[in-house]
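Just passing along the structure, written as structure tokens.
Only a portion of the chains appears, each positioned as in the full assembly.
Every chain is named by a letter (A and B) in the order it is written, and numbering of its residues begins at 1.
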């Protein structure tokens, strides 16, 4: 099942730049693992913000939660999950 | 450039079922054209509603508007466009 996930990162402006760099690197590394596991399929930056929209796939909301909450920046995140259903007009369904 | 587009269809509960059927068919046909033109890439139903999230791609907001406004159900739609930027952690960027 797919989910559209909206994530804002609430990093304090006066946060430690070293910790920020370290976390951002760990975030990218963990993101790659989630991508290789097929959980995170797409990620788009929301222009002007430290925020993103992602297309995730997981068996259910429990597995999705575990994946999102495993991100190193999770304690600083505000996350909104939009469950999505299959649409009969979804292009991959009839284009091949 | 990609866009996440949120569409609600405000069809009146007592609308004419024949017109609804005709419009839904025309919608699917036009949707296929937009998919084949590479404008509409994904479409997800929002569960419980006559509404969808779509992933669209267009050179700019003007071309996107023309594509969305060409849908037969457009006069009944409430549309919100979210422009998205490339994210360095987007899986297709490093998985191959």
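The working rule: contacts are C-beta pairs under 8 Å (C-beta built on N, C-alpha and C of every residue); 3 or more make two chains touch, one makes a residue touch a chain.
Since we're looking at a predicted model, the values are computed, not measured.
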For this file the homomeric complex, of which 2 subunits appear, totals 10
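Keep in mind that, in the parts below, only the chains that are shown with their structure count from here on.
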Chain A onto chain B, same sequence, C-alpha superposition: rotation to the nearest 5 degrees is 180
So, in whole Å, the Cα centroid of chain A is separated from that of chain B by 22
So, in the complex, the side of chain A touching chain B is made of residues 2, 4, 27-28, 31-32, 35-36, 40-47, 52-53, 55, 82-92, 94-95
